[in-house]
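Every protein chain except one is present and positioned as in the full complex.
Let's look at chain A:
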């Protein structure tokens, strides 16, 4: 059984063709597949990273961007610890859809889910959305922001490592409070028990998380 300190679920969403799968493959396999086919339903990858000497297992769920798969992919939001919302900086319509995606997230995801806005394809020279516009949007909606290029491997590692670090922070803060509130014990921080994270433990995290929102 693999040993790890924390297990986090990260879900990628965003319009079709913005580069969700390429970001995941760049990060997990270190490659950029030029003719990457469209995702059907949901794909799944695992990568173990090391942050401050701790082994962190990242479960990355890569969803299909096409609208008709929406009802299927929504069920994966709920147990996510982090949601990466991706748009293509060279394609205005993918940015215009962001409010729709946020509505989806609000409806189906945990209220405390970590949200990250990612403008992908910075290698392209036909940019349509200036960095500042993306940044402002993220700020308005309480999201982290990063621009990446899966092709040039720019900011991809940083994206996932920062998410891991932030989630660890959150989990540790919660561990502190859990001395008071025992219910929140095995929410995100599965601790060294870490063999598997069942959906249940994430759901219980949902409730205990919310207690923490206010503190």
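Heads up, the rule we're going with is that a contact is a pair of C-beta atoms (placed from the backbone, for glycine too) under 8 Å apart; a residue touches a chain by one contact, two chains touch by 3 or more; residues count from 1.
FYI, contacts and distances are computed from a predicted model.
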- Query: What is the missing chain called in its UniProt entry, if the choices are "V-type proton ATPase subunit F", "Rab-GAP TBC domain-containing protein", "Presenilin" or "Nuclear pore complex protein Nup85"?
  - Reply: "Rab-GAP TBC domain-containing protein"
- Message: Contact with the hidden chain only, please: which chain A residues?
- Response: 16, 37-44, 46, 59, 64, 66, 68-69, 71-72, 107, 111, 183, 195-199, 207, 210-211, 213-214
